[in-house]
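The structure appears below as structure tokens.
One protein chain omitted, others in place.
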Amino acid sequence: MQVNDNKEFQPLIVAFCCNWCSYAGADLSGTNRLNYPTNVKIIRVPCSCRVNPIFILRAFQRGADGVILCGCHPGDCHYTSGNYFTRRRMTLLFSMLDFLGIERDRTRVEWVSAAEGAKFAATMNEFTEAVKKLGPNRRLEDLRCRKQ
Amino acid sequence: MLKISIEKLNGLFKAVAEKQTLYIPADRADGASEYKKYEDGMTLSKNLNTLRSAKDFFFPQTENLADFKVEGKKIEVIDIREEAEDFVVFGVRACDARSFTILDKVFLSEPVDSYYKNRREHGTIVTMACAKPAETCFCGTFGIDPTEPEGDVSCWSDGDSIFFRPNNEKGQKFVDSVSELLEDGDTAKLDETKAQTKEIMAKLPLANLSTEAFGGDTLMEHFKSEKWAELSESCLGCGTCTFVCPTCQCYDIKDFNTGHGIKRFRCWDSCMYSDFTKMAHGNIRNSQLERFRQRFMHKLVYFPSNNNGEFGCVGCGRCLSKCPISMNIVKVMKALEVK
Amino acid sequence: MNANDTLIPYIGVVTDIREDTPDVKTFRVNAIAPDGTVGGKVFEHMPGQCAMLSVPGVGEGMFSITSSPTNKEFMEFSIKKCGCLTTWLHAMEVGQQITLRGPYGNHFPVETDLKGKDLLFIAGGIGLAPLRSVINYVRDNRANYGDVQIIYGSRSKDDLVDYQEIINEWCNDDGITVNLTIDREQEGWDGHVGFVPNYVKELNPSLSKTVLICGPPIMIKFTLAGLKELGFTETQVYTTMELRMKCAVGKCGRCNIGDKYVCKDGPVFRFDQLDELPDEY
Partner (left out) sequence: MQEAIISRAKQLLADGTVNRVIGWKRGEFAYDITPAIFESPEEIDADFVYDDFTSANVSKYLVKESRKEGKILAFLKTCDTYSLNQLTKEHRVDRDNIYVVGIPSDGKLDVEKIKAKGITGITGVERNGDILTVKTIYGDETMSVADAMSNKCLSCKSKKHVTYDELIGEDGEVTDTNRFDMVEKLENMTSQERYDFWRNELSKCIRCNACRNVCPACTCENCVFNNPDSGVENKAAADSFEENMFHIIRAFHVAGRCTDCGECSRVCPQNIPLHLLNRKFIKDINSLYGEYQAGADTTSKAPLNNYTFDDCEASIVHERGVE
């Protein structure tokens, strides 16, 4: 585990991972001892399509600085078409967040298969870096939830 | 009477704002006005009234009541109440000024609501007489004279100057604090303005609206009226009327889990909402008819029944202009008073 | 801001949990002193009054205080599992702290109108909870009241709240008649079978009695009709009500029946008072 003794900002990342591909991908990156930040909190969902826009917003409310949604590659969905719906939904949602002036780099969709442990780790590192540059989430923050 | 010329009014605002927070009605980009914290250069709105009423100052839409820390089986209550800071609300109209009397009857009756009382004690209300009432005004129906507003200090404008009259100790303190800016003035022109306003009041379309058919003793008669079905059929069940109303005071208490504690907060609620009376085992007001009836019965019958005949409406006309489907207390009164 | 506000609750500790029926538990609550000592009551009350119980983050609700004011050691609440908060309460263990505020509402006129009278208690299911406070108050001040009759019915034998107390204490008291009934025949039950309203009519209680009734709305409705048939007047019958409440002090505006707030002007009403109000309950 990384020990963070300087006060550098460590973003909290919530990663919604589909049970069949991305969660297995995350597992693989772990068994392969690949590094990705400890502040990435994985939430397993049956399918990326299970993720309601409310989930994304709630993650921000509860202190996430970035939210990433990982699912099977288009065409590989365990339920045939779930991730196609996810793709449309999330495109529109992210576009709306952008429209409201929420920094667009705080949200991302990435397709990660069960075999792509390396891609999972790389994606998380890259995404964390991008969010780190933005600093803490302030525009979509619930002040009541901010830790004093 | 003490007065200040209108050109110098901003100087007075500045002097007040230096000592305590001052709120004045200010114009918004969309033409409506709302109370804003006074900052240098802000001007007083010329609109008759603000979009939202002044009740927010004493009974805000949401406020924190208490915090809780929960650890295992242990609970700790944290009293977060703090003494409010002194503030002044300037330009409150006669209708809104009366609404405080009505809210007082609810919140200052035993057991006293300390949150409300705290702000009430620290707020000074400076009222402003109306000169140009709108067609939606019917404060006269409830015995309010818009040319003689209540409040801690009453103000009038004759077009050139603003006149001040303190009504109590708090008001006197306010007038004293700005006395060097005030001068003694002649009220001849003001009396003329008042007379003109009264003439207009008598000509308003709702001038003849009467409360005669309402009050505590008409409870069952109005409750059982068959007209509620027709009146309520187009109601959307939104909370617009409730939230713009200066006298609506129903609230909800809810807990919010912040992840590191529980915040218990109170927020405005509306009897028009479907979950207002919903319990684990059912709902006593299941239809919009019953909820609609509750709101108007509360204002016209239940409230006077419990408060010596005082009605729970001040005739500010906000619901008349804001209801999405234009169903309002005036239409209800006119429908119900016909036997 | 030293003055206390009724909206800010006290802390109580659950010191005993008794499983009365499959869906009713009785919780014993004690006060907790700043130094952590547990004991005594959080506040005093009169029979029929209520308290707002809450678990922060879960919810707050009005519950009638089941124990008698004559009990100086603790308060008790008999609570049926039916919603979010009550489900949580049913899952908790001894030692759990909860918050309380109160007492709220009026009470049964035990020191005025009911004094010296013959009393008839009629309860159905969890409706015994608010009456238990009165019954025990009457038992502890026996000299002040005349004959006491208790008619209590439930769905089944297992659903009779406080069955042990009824059998072991109430039934053994002098001057107290207890009539139990259950809705349907059940093995091991040799008592009366049938609905409460019918049982009341069968028992044909004396018209001199003052009636205190609590139970499901439908039971109250038919029992009241039955009592009227027998010759009782509405001024003789008291009941206690419950509606959704938030503030418990008549300010939040939701528990009203006409111009009366159940939390402040109630929960105890005499039926002739309810007659003058809309039937929105």
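In order of appearance the chains are A, B and C, and numbering begins at 1 in each one.
Simple rule for what comes next: a residue touches a chain if its C-beta (ideal position, glycine included) is under 8 Å from a C-beta of that chain, and two chains touch if they have at least 3 such contacts.
Only a predicted model underlies this, so the values are computations on that prediction, with no experimental measurement involved.
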Shown chains touched by the chain that is not drawn here: A, B
Among B:5, B:234 or B:286, residue touching the chain not depicted: B:234
Residue in contact with the excluded chain [from B:112, B:134 or B:175]: B:134
Hidden partner interface residues of chain B, rising order: 30-32, 46, 48, 51-52, 61-62, 132-136, 200, 203-206, 230, 233-234, 236-240, 242-244, 252, 254, 256, 265, 267-270, 273-275, 320-328, 330-331, 334
For chain A, the residues touching the chain missing from this view: 53-54, 57-58, 60-61, 74-75, 81, 84-85, 87-105, 107-109, 139-144
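Just so we're on the same page, only the chains that are shown with their structure count from here on.
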Centre-of-Cα separation between chain B and chain A, whole angstrom: 46
Between chain C and chain B, distance of the C-alpha-averaged centres to the nearest whole Å: 40
Residue numbers of chain A (touch at least two other chains): none
Chain C: positions in contact with at least two other chains: none
Contact footprint of chain B on chain A as seen in their complex: 62-63, 142, 144-145, 147
Residues on chain C engaged by chain B in the complex (per definition of touch): 1, 3-11, 55-60, 82-84, 86, 93, 95-99, 243-244, 246-247, 249-256, 258-259, 276-278, 280-281
Chain B to chain A touching residues, read off their complex: 256, 258-260, 263
